[in-house]
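Missing here: one protein chain of the complex. Every other protein chain is in place.
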Amino acid sequence: MHQESDDQDWVTASGIPLKSFYTADDVPSAHRQNVGAAPGEPPFHRGAYATGYRTKPWRIFQLSGFGKPEDENERIKFLLEQGATGFLKEHDRNTADHLYNVDHPEVDARREDVGLTGAVMQSVRDIDICLNDLPIDSTYGHAGGAVVQHAPFALAGYWTVAKRRGYDLLRLPGTGQSDYFLTYLGCVTKQQVPTDAGLRLNADIIEFCNEHLPRWVPVSIAGYNGADSGLNAPQELGALFANAVEYLEEIKRRAKMPLEKAARACGGVSFRISMDVFEEASKLRAARLMWTQLLRDRYSITDPKVSNLRIHVVTAGSRMQYQQPLNNIVRGTLMGLTAVLGGVQSLGVSGYDEALSIPSEHAHQMSVRIQK
Amino acid sequence: MGAVDSTPHNRRVLMAKTGLDGHWRGPTIVATALRDAGFEVIMIGMAKAEEVVQAAIDEDVDLVGLNIGGHVDVAVRAVESIQTACEGLPIFAGGVVPPHAKRRLEALGVEVYPPGSQLPEIVDAARRLTNTA
Partner (left out) sequence: MTAVNSDSLFGLDVIELLALASQGDRRALAKLISAAERGNPVPGIPLDNATSSEQFCIGVTGAPGAGKSTLVSALVDELIKTEHSAAVLAVDPSSPISQGALLGDRIRMQSLATAPNVFIRSMATRNHKGGLALATQTARRLLQYCGWPLVLIETVGIGQVELDVVKTADIALVVLTPESGDEIQANKAGLMEIGDIFVINKADRPGADSLRRDIDSMLSRRTTAYRPLVIETVASKRIGLEQLVDGIGIARQQLMESGAVQGRRRAQLAAELEQQIARDLMEALERFSDGQAFSELLSLVASGEQSVSSAAASASRQLLITRE
């Protein structure tokens, strides 16, 4: 009888070799002590919070934006009605990312593209329209400004709207992004502020929020564009935390705020989730462990409220196929499940029509449904 | 002169993006594949129609590759500018090109390779379009 031999080299998507099965003996000795740690306990690999989704489900957080601010306002309301529990207001990339006005020659040459990738918001008035009738004092909003040079505008605009509506900025929830992976690696604009200027801007934002908007997450390092540019799971982890270290070192150098506050501020990050279910879920668990260790070993920070890494995930758009797009609903579900197994705090599932265009209403609805 | 070479040696391809969205991975992957197949690839990144035309002329390219995202009218403008200034210069395109956009570009004589197109297919197209197949 011919015995099938498993003599292939099985590896994860990142190339980590896989045995045919694992036992307790496979746990590396340095990590044995962690095996017993409960969720919500350092090093948090089982989860950032003790009762996890039993008491606090992840935030359904979908990227949206196109057209006029009124159009985006409508779509955000639609998503919230469908059950999203936060919103991401995406600015039109042609104008926002490059800091161009709508009448700039580079924009005018591509005028039909304006408003296709986000709503055009060139002033506080536009942002106000976009946020019309939205309870931003109690809804978690991403202000836009994923690109480093755009962030100060997006954030200042959002906060100005909040202030004018009489909300207490000290209690305003929400997040910025200001992400190096996107700005300098993923979607590189024709011109960018130099990286040292970007670091200065981000440190300024972190310090400003510490003083004036303590509930606001000032910046969010996002591994997505690193991963989509070819970084595998260990590399995405390493690059993301290296970025965090740069921020903390800069804050430390400036010596204007306690490092623990900055660590908490930088502890809201975002990863990409792709199709290798077990590796990707493990990646998120490893991330929480790494953050705990990094803060303890480098900065002697051990406060559990600082060390528990909070993670947002965006599922990989690159895995959404052009052909037979409805199959992407399955892919989105699988990647969403992977994120949940990894213990995320918030999740955005790519639209099934990702390879064709920005999400249609139906695709957006599907992304929310999948999470519900 | 005009003899068919058996390899793409010395054949020059211009690669440009018509949109301002900054995505570069697709064009870079295609550019690298073309380089590995023997082409000389001049990448100019995000470029307006007149920039693409000037580059096509000054670099005396044998083929233009456009990466398209966003509205098809932007791409159509670029294609028409190139065709007016450089009669007979072949153009092929890739990127996020929904079916209706694909049809419009094909009607102008542009070969279109939407997401999911295989690299060997694209390289073969480049060979065929530059008479080096």
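Order as written gives the chain letters A and B; numbering starts at 1 within each chain.
Everything below uses one rule, namely that contacts are C-beta pairs under 8 Å (C-beta built on N, C-alpha and C of every residue); 3 or more make two chains touch, one makes a residue touch a chain.
Predicted, not measured: the structure shown is a model, and the values here were computed from it.
Here one chain is not drawn; of B:L20, B:M43 or B:L66, the residue touching it is B:M43.
Of the listed residues B:L20, B:V74 or B:L89, the one in contact with the hidden chain in the full complex is B:L89. Summarising the interface, chain B meets the missing chain with residues 1-2, 7-10, 12, 31-32, 34-45, 47, 50-51, 54-55, 57-60, 62-63, 86, 88-91, 109, 129-131.
Keep in mind that, in the parts below, only the chains that are shown with their structure count from here on.
One simple way to say how far apart two chains are is to compare their mean CA positions; for chain A and chain B this gives 34 Å. Interface residues of chain B facing chain A in the complex, by the touch rule stated above, are 18-25, 45-46, 48-49, 69-71, 73-74, 96, 98, 114-116. Against chain B, in their complex, chain A makes its touches with residues 93-94, 97-98, 105-107, 109-110, 112-113, 116-117, 186-190, 228-229, 321-323, 355-357.
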